[in-house]
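Working notes, beginning with the structure itself.
Complex shown without one protein chain; remaining protein chains in place.
Here is chain A:
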Amino acid sequence: MDNRLAKPEGRVHKRTISDQQKRRDIALKRQSQGRRDLQHHARQLVSLAVPPSSSSVFEEHGAVTGHQEAEAIDIQSSESSVFGHEVDVVAEKVEGWHGDQEEDAIGVVEATRLKGTKAREWFKHQFMIPEWMVDVPSHLRKDWYVMARPSGERCLVVSSNGTTVSRLRNGCIRHCFPSALPNGSRTRESIAASQVFCILDCIYHEPQKTYYIIDMMCWRGYSLYDCNYEFRHFWITSKLEETGVLGPTSKFHRYQFSIVPVFECGKAGFQAAYDGDVPFERDGCLFLNRHAHYVLGVTPLALLWKDPVSSRYHVDTDRIGNVPAYQQIVLELQDDGTVATCDQPGVVLGSMPQDFLLKNKEHLQAGMLLKFTIGDKGLSILDGKPVTADIHYQGLANRFRAGADSVSKVLFQYAARHCPLAFSDILAAIEASDDEMDI
């Protein structure tokens, strides 16, 4: 306080250069790099003797255990847009973890920090997508859970770095908001804890401004991807209640989080999921196999089923709510002029006339998505696969679509218009599996 004209601390006028610290830093950098290289070298010598690791959590996503495979055998592997009424918006090709894109190599922690296009690209591949139920799986009662599916927009909800972001199926941000999820809002404790984050699979129900949690993939940075559904379900109920995430909304926490009641898939459970009281508008039932890991992309271990009682949208509707006279499907044009579903491999449902293709070769190229209606002659199905189809070309598909329809979707929608899989059929299958158990 004595020298009253002294330069305040930290202020510099026409700063001079100073190189000494730079020299020290460079020397230190060289030394620590030298140390790291030497150790890295020592370790790499060893790693030559060891096969490359295959124990990453994420690499297991695509794999289904033998047991599960056996049970799923009568269900065609297929891809589908998830929930019927979103069909025009969200149907897109979904790749597993091992896509060609660079983004796929990014880990969950890093991904929670991605922004913009990169984030959208990454997130749209992070959903587990149920097949449509065209056949009742065996052991429903023993191996499956069932829940009423709230109508709304499917979202991944990620809480990290003091904020919560929900993203739609196409990867775009729906909301960005503070929540009571761990690290979901800026609080004194959470600010620096960058690897504390959560990822939830939710359906956003707009009328109630509520996120209904249907699955949980990460909790406080702890990965649940390779835990079975039974465990994830236990974790959802216990962790969320413990931490008060489900509490009422407030000025700062504007969106409600709620849990959807989940039932063991016995008669009573299925009945409850089907028409029991729920606080939201129902859009079908979602079946989940208790042994299933959270797999990225289409899986037969999660199944979607609807009928007119459980859903307003049980048959595809257009944007204004009308059911088109003919079933519409979107297929991909192949090199040889055939058109196929998006499944791997694609199921061919017809081919375009060669002269038509020649005449329009400027506009029509392989890989393009084309819209068809299914005509009066319908589909003929053999071993659960359509072999011929009476399809009629309508024009190019909406350019926002990322991929063609899947077989299970085509079949379910076809069945919905002709001989739907009814509530009573499923109930009967459950009863039958009860009998099996008794024997």
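Rule of thumb we're sticking to: a contact is a pair of C-beta atoms (placed from the backbone, for glycine too) under 8 Å apart; a residue touches a chain by one contact, two chains touch by 3 or more; residues count from 1.
Basically, contacts and distances are computed from a predicted model.
*Asks:* What does the UniProt entry say the missing chain is called, choosing from "Two-component response regulator 24-like", "DNA primase", "C2 calcium dependent domain containing 5" or "Importin N-terminal domain-containing protein"?
*Replies:* Going by UniProt, the chain not displayed is called "Importin N-terminal domain-containing protein".
*Asks:* In the whole complex, not just what's shown, which of A:38, A:172 or A:366 touches the removed chain?
*Replies:* Per the contact definition at the top, the residue touching the missing chain is A:38.
*Asks:* Touch as defined at the start, partner being the missing chain; which of A:137, A:152, A:178 or A:297 qualifies?
*Replies:* Spelled out, the listed residue whose C-beta touches the missing chain is A:178.
*Asks:* Residue-wise, where is chain A in contact with the chain that is not depicted?
*Replies:* Within chain A, the residues that touch the unshown chain are 1, 4-8, 10-14, 16-20, 22-24, 26-28, 30-32, 34-36, 38-40, 42-44, 46-47, 50-53, 55-58, 105-110, 162-163, 176, 178, 185-186, 191-196, 221-223, 252.
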